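Left out: one protein chain. Kept in place: all the others.
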Amino acid sequence: MTPISSTRFDRLIEAFTRGAAQRSSRRGFLSQCGLWLIAASALPLLPVARRAQAGEQPAGKPVRKFASAFANLAQTSDSTRCNYWRYCASDGYLCACCGGGPNTCPPGTSPSPTSWIGSCINPDDGKTYLIAYRDCCGQDSCGRCLCLGQEGDMPSYRPQVNNDIVWCFGASSMVYHCSSAGLVGLAE
Amino acid sequence: MRGWFAGMSAAGVAAGALVLALPAFGADPDDLAADAKLQLAESHVTATLTPTHARRLFVLDVAFPAAEAARTYVLDGATGRIEGMFNQAYWPNFAVSPDGSELYAVDSYWEKHTRGKRSDYIVVRDARTLQVSEDIPLPAGRLLIVSKKYDFDVTPDGRYGLTYNLAPQTTVTVTDLKARKSIGTIGIPGCGLIFAQAASRFSSLCADGAIATVTFDESANGTIRRTANVFDAKNDPAFEHSGWDKHHQMLYLVTYHGKVVPVDLAGEQAVAGPSWWLTDEAERRAGWRPGGWQVCHFHSSKRRLYVLMHRGGDWTHKNSGTEVWEFEATTGRRVQRVRLPEPAQSIAVSQDDDALLYAIGDSYRIYALGLATGKLLYKTRPLGFTPQLLTVWGD
Partner (left out) sequence: MRRRQRAGSVPGTLASALALSIALSSISGSGRAAPPASNVPDSVTRRSGLTLAPMPRAAQLYATNCQGCHGELGSSAAEMPTLAGRVGYFTRIPEGRRYLVQVPNVALNANSDADIAAVLNWLLATYSRAQLPPDFKPYTASEVGELRQARIDVAATRRRVIDALVAAGQVPSADALALPHIVLY
């Protein structure tokens, strides 16, 4: 699932900025969401976010340890951030920010028995794992922690490897809530 | 009476409202003389749009943070003024009838908002009043996916609306827009997207890189003819929002890496022409490549292809574009590079001679630039939640 894209971060930041006046605590809202980029720098946010989204190093010496630009900036500890290693092709709101986790659906939703399966490199062991991008379904968009991973995402005429489709086939309803990323296996 | 109301100036209405507001609180309305009411009462009328024209711009806002709140905004493309809006439903599609008289919204509803019985429709609206004239059921349903323009198309004669489904067999439902009725479903095994080039014909892109062309009859019986593979679906797939010149029945496939494959869709079977690159070698080395959501658009009478370009590595096909590159589609010659005021996800070009370039910026503002001058005409304030697709009449 994804809407617009590349600059989800930018858009999210923009949305936060625009909506901040109506919210009780912008700081609280942002920190709950765990946006790593926002914590990392003050304005101007947008170019920083875009660079990171594209998988480039924001500043300093470029890191090119892995073939995957995403893996070079990924971490394995915080699943509420867009750069959590499993989200290299995840597109949408993170279930981990919505009452669930990488393999847990938030209350009131159900995991679709269907998914699309991609692969990501774990930056700590350098191994490639297969990841099931499984949507949690049954409530409208969770609306928190919008991320756009693009690695391996193909157009929808190759549906097995497309992250725009509402992967809620076989769930209680076809309404998309959030995106999860369960481990399927270790690639050979 | 009608003329009188319509003729009241805005200032007069405002002044009248102030005057009338005071006695209305304290006095019984019956105390007012009838003619005073008529003279002073502010009346409400509903605006009507001018007939669809080349510079009307439709912006589909998929409202991702609350996706059931999707809507289409109607803008005056020349000024950026919002002229109206109507609600759409879940991950919708939108199109304008070829004669400009009707607007088509492809919508999915549940009877209890997010649950209960699901119903899918092509909702037909009058293009000037935005009033619904018909809800045409789509009994076979439709694929729910982040809205892509070519999951819905209307045949050039305006007769048929074609909607895409994956359930999981991939099919196209044919709806007779004149008879207001879905007439059947045609299988397009292994293919997706709809480019409707003729009265009873459409083409789709297939998982192996082939083009399938379906010619159908009035009962929606289709005959499918496939090409050999015309692009590399595994290593360099074509964008879903490639350049579509419906008027000349030419599809300009633009690939992730920046190759263009012109495909002639006029006949029963598509014919691919020689491919060319958007970029030269130096530009490719510098990382220039296409990317975004509505990555390409086409100006039919000028036969120009417009592509959102950015600098990035592999798997940046959805990154926003910082420039729009304009090409002569028939020769591959680049006409100009237009630098955008801010990176954009989606672009469109008005189909009139003095064409405008529209872009949805990352701040959700809509930008318009004169293509002849490259000058920014305006930027709107951020529009809606997550505006995603642009439609102009005749695209």
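Labels for the chains are A and B, by order of writing; each one numbers its residues from 1.
Here is the rule we go by: a contact is a pair of C-beta atoms (placed from the backbone, for glycine too) under 8 Å apart; a residue touches a chain by one contact, two chains touch by 3 or more.
Since the model is a prediction, treat every value here as computed from it, not as a measurement.
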| item | value |
| --- | --- |
| Which displayed chains the hidden chain touches across the whole complex | A, B |
| Among B:D76, B:D208, B:D314 or B:E342, the residue in touch with the chain that has been omitted | B:D208 |
| Sites on subunit A contacted by the missing partner chain, in the whole complex | 76-79, 85-86, 101-103, 110-119, 122, 124-125, 129-130, 132, 138, 158, 160-161, 167, 169-174, 182-188 |
| Where the unshown chain meets subunit B, residue by residue | 117-120, 141, 167-170, 187, 189-191, 206-208, 210, 224, 226, 233-234 |
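The criterion applied here is as follows: only the chains that are shown with their structure count from here on.
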| item | value |
| --- | --- |
| Touch list for subunit B against partner subunit A, complex | 62, 64-68, 90-91, 108, 110, 113-115, 118, 143-146, 148, 166, 168, 170, 191-193, 204-207, 233, 237-240, 291-293, 312-320, 343, 345-346, 360, 362-364, 382, 385-386, 388 |
| Touch list for subunit A against partner subunit B, complex | 1-7, 10-11, 14-15, 18, 46, 50, 53-56, 69-70, 138-141, 143, 146, 148, 150-159, 162, 164-166, 168-169, 172-176 |
